[in-house]
Structure formats: C-alpha cells, structure tokens
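All protein chains but one are shown in place.
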Amino acid sequence: MPFVRIDLIRGRRPEDIRAIADAAHQGIVDVLEIPVRDRFQVITEHDADHVIALDAGLGIERSDQLVMIQIFTPTGRTTEVKQQLFRTIAKHLEALGVAGADIFVSIMENNPQDWSFGFGRAQYVEGDLAVPGH
Amino acid sequence: MPFVRIDLIRGRRPEDIRAIADAAHQGIVDVLEIPVRDRFQVITEHDADHVIALDAGLGIERSDQLVMIQIFTPTGRTTEVKQQLFRTIAKHLEALGVAGADIFVSIMENNPQDWSFGFGRAQYVEGDLAVPGH
Partner (left out) sequence: MPFVRIDLIRGRRPEDIRAIADAAHQGIVDVLEIPVRDRFQVITEHDADHVIALDAGLGIERSDQLVMIQIFTPTGRTTEVKQQLFRTIAKHLEALGVAGADIFVSIMENNPQDWSFGFGRAQYVEGDLAVPGH
C-alpha cells in the first residue's frame, strides 16, 4: 500500500514509462513517508481513443502525454497532506517533461485491514508492518 | 470527477465504443448535474475469457456485449440519486441497442480533497472548482 494504477496513452518508450512510474512513486514516498519498497503499481497503456480526459471547465488543455494516476491507500491523511501529495507528484513528473496540464491524480481510501501483501496475511493487522503515517 | 472505468469485451467498432462512453457520460451529466466537460473515462477492451459476469442469482443472461462501468466519484449522493443514475445510464445505453441485461454499474466514493485535475492542484479544495451536487 498504496496500490497505484497508472493509465497512459500508448506511444511512450519503455524507459519513459518507467520514469513516470518512478516519479509517481517518489512523490508518494516523499509525502506519505512510506518505505521506498512499499511500491505496488500497475501501468496500463491505452489507445488514444480509449482515454477521455476533458477539463471539468478549468480550461486545461490535455495532450496525448496525459498521465492518469489513481492511488488506493489507507485513510487518515489530511487535506493538507493530500494537497502536498498532488503538488509533489506533479513536481516530479514535470521534471521529466510531463506538462502540468497532463497530470490527473485521484485518491481512493480504505483501511489497514484491507491489505494483504502476501502469504494470505493481513500484515498491518497481524503486526508484521506498521501503518505509515499513523 | 467522476473518473469512470469502462470494461468491454473486444469486438466492437471504435464508433460503437465511443457511443457507449458517450452514453455513460450523458447519464452521469443528466443525474449528477456535473459540467459536460467534467469527463474522465478510461475504456479497456478484454478478451471474452477475461471478463466473467454471472447473474448473482438474479437470472440475468449476459452476452458478449456486456458493459461494465465503475464510477469513482465524491460521496454525498443519496440512494435515490444513485437509483436514478443507474436507470439513466441504462436508458442511454439501451438507446444504442445495449441490452439491459448487459449493463453492470458500480460506484466507489471518495471526497473532494481526493482529486487533482492538473498542475498538482486540488481544485475543489483550492477554490478553482465547485463540487457538483454540493
């Protein structure tokens, strides 16, 4: 945890995709203070016509370099921390050349008892692992 | 927001896929009263054997025209609004020829502070955007 889904439009080089995943993870590590090896990401590339991201009225112009990031993580982070998380992920992605207009991020929350990292154990509940930020 | 994942079985024409995405969005716009440009959708096509949708005991007979829609959106909608949302999405899809039996929809909720539409900002929190329906 967090578990992160990254949706991209097809056409990037593998090393650029990896750099995007690294940048997203770095932002999460920086702000949520999780271990660097607490990394669970699934990246899916889509045809351009299978990803629709308009501007919600904000006047944002997206390109085919869009990066959609969906973060599933335990509840308990303040609004301020989430704002910092968005800013920090964007900062790391922008350092790679991703435009701020192409960075869409959302968070979905659950609880520590909702995670099993392996072996059928609930590691946060069974004491194998401390919950980051708690 | 909402962010919508649409999972389909491979084999439709691009224009039919687009029409399905449009219909799902129209249902959401009609009922949740969001701006028409508040549209964020990822469509994934799957091999038929990678999508399993039985009937939960309801006697529903699915076809390979199945449309699975997962809507991630801020909390705060009543049960009545959700019922209307399901009905309206189904109405728009049925108008395209999708059978009612092939329409599976679920909702997952978060909060306004869980969204960043671009530039690392939390637009609902930072006052750039009003939360629809609130």
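Per-chain residue numbering starts at 1, and chain names A and B are given in the order in which the chains are listed.
FYI, a residue touches a chain if its C-beta (ideal position, glycine included) is under 8 Å from a C-beta of that chain, and two chains touch if they have at least 3 such contacts.
A quick note: this is a predicted structure, and the numbers were derived from the prediction, not measured.
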Among A:35, A:59 or A:76, residue touching the chain not depicted: A:35
Residues in chain A touching the chain absent from view: 1, 3, 14, 17-18, 21, 25, 35, 37-45, 72, 108, 110, 113-123, 125-126, 128-129
Residue ranges of chain B at the interface with the undisplayed chain: 7, 44, 46, 49-58, 60, 68, 70, 79, 82-83, 86-91, 100-109
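The criterion applied here is as follows: only the chains that are shown with their structure count from here on.
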Inter-centroid spacing, chain B versus chain A (mean Cα positions, whole Å): 21
